[in-house]
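Beneath this line is the structure, given in C-alpha cells, with notes to follow.
And now, subunit A:
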Amino acid sequence: MGILEVKDVNKRFGGLQALGDVNLSVAENTVHAIIGPNGAGKSTLLNCLVGKLIPDTGSVMFAGQSVLGRKPYEINQMGISRVFQTPEIFGDLSVLENMMIPVLAKRDGAFKLRAIENVQDEGELLAEAEQMLDEVKMLDKRHMHAASMSRGDKRRLEMAMCLIQRPKLLLLDEPTAGMARADTNNTIALLKEIKEKRDITMCIIEHDMHVVFSLADRITVLAQGTPLVEDTPERIKGHPKVKEAYLGEAA
Partner candidate 1 sequence: MSKYNVTRRGVLRTGAGAAAGLTLPTYLRAAAHSGFTNAPTGDTVTLGFNVPQSGPYADEGADELRAYQLAVEHLNGEGDGGMLQTFSSQALEGTGILGKKVEYVTGDTQTKSDAARASARSMIEKDGAVMITGGSSSGVAVAVQALCQEAGVIFMAGLTHSNDTTGKDRKANGFRHFFNSYMSGAALAPILVDQYGADRKAYHLTADYNWGYTTEEAMASSTEALGWETVNSVKTPLTQTDFSSYIAPVLNSGADILVLNHYGGNMVNSLTNAVQFGLREAQANGKQFEIVVPLYSELMARGAGQNIAGILGSQNWDWKLENQLGERYKGTNAFVKSFGEKYGFPPSQAAHTCYVQTLLYADAVTRAGSFEPCAVVEALEGFEFDGLGNGPTLYRAEDHQCFKDVVVVRGKENPENEFDLVEIVEVTPTEQVTYAPDHPQFSGGALGSCNNGA
Partner candidate 2 sequence: MLGIKGKDLSVFLLVAMLALLAPFLLNPFPVDSAMAQFNAGYPDLMQRFVIFGIFAIGFNILFGLTGYLSFGHAAFLGVGSYAAIWMMKLVSLNIIPGIIMAIIFAALFSVVVGYISLRRSGIYFSILTLAFAQMSYALAYSVLTPITGGETGLQIKPGDDPLLSNLAEGEIGRANLFGLEMGDSAILRAGGWEFTMNVGYYVCALVMLVAFYLAIRIFRSPFGMMLRAVKSNQQRMNYTGLNSRPYTLAAFVISGMYAGLAGGLMVAMDTQVGPERMFWTASGEVVLMTILGGAGTLIGPVLGAGFIKYMENIVSKINSTVLHEWFAFLPDGMEDFLVTIFYPFVGKGWHLTLGLMFMAVVIFLPGGLVEGGQRIASIFRRGKKSGAGDESAKQETPAE
C-alpha cells in the first residue's frame, strides 16, 4: 500500500477525455516521476491530487484518507505540498516573511486570528525559519524583497517553504522548466539532498529526462490520459511503448 493511491480516476473536459482510468500507487519515501508527452494529462492529474480539480470518477487516497472534495488548503494540512512550474512565492514580502507563513500555517492551522501578537515575538518560529533558510543557503538574503530575487532563488525559496512544513508528500510540477543547465543541476542536487536528509515522498512531473533519470525511483509514463507503463528508470529507458509514445508525438 503506497502513501498515495490513485484508483480509476477519470476526468473529462467537455468531449475531451483528459484522464482515463488512471491508477497510480506511490510508495512512501520514494521519488516517483510522471512523464509523458504534451497533453498526456500530467497537469490534470496533479491538479486532481491537490484539490484544484475534482475527478469525475475514481478515488484519490492519501495516507489512508480520501482527498477528493477537499480544498487545496485542507489537502496541504494533510501533508501534501506543491511546487509550481513557475515559482509561486509571496513577492511583496521579505524572504524571511515568506518562510514564516508556512511555519505559522503548520502551527496555527488554516485560520487563526492573531492580530495583536507581534511576528517578531515568535522566537522559536523565527529560528526555525532562519535555520531552513540557512539550509538552502539563503540566510543572507532573508531581508530581501522576494520578488526582486533571481528565478533560481525563487525556486529554492519555494521549495524551502514547502519543506519547512515537513510534508509527507511533495509534488513538483516541472521544477526545472525553463532553467539553464547549471540551474537544473543545482536543483537536482538540492532535491537529492532533500531526499537523502528527510523522510519524504516526492512525486515529480517532468519533461527533462535528465532530471527524471537522476532522481526517480519509479516512473509512470502517461499518454493520452492513461498510464502506459510503470517501472524503474532502467527498464523504462528501453521500453518500446515509451519510445512509441514519444516518437509518435514527434512524428
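Candidates were picked such that all candidates are chains of the complex that A comes from, given by their letters.
Throughout what follows, contacts are C-beta pairs under 8 Å (C-beta built on N, C-alpha and C of every residue); 3 or more make two chains touch, one makes a residue touch a chain; residues count from 1.
These figures come from a predicted structure and were not determined experimentally.
> Which numbered candidate touches subunit A here in the complex: 1 or 2?
By the stated definition of touch, the match is candidate 2.
> Taking the touch rule as given, give the residues of subunit A at its contact with candidate 2 in the complex, in rising order.
Contacts found on subunit A: 50, 71-73, 76-77, 81-82, 84, 88-94, 97, 100-102, 104-106, 108-120, 122, 143-145, 158, 161, 165.
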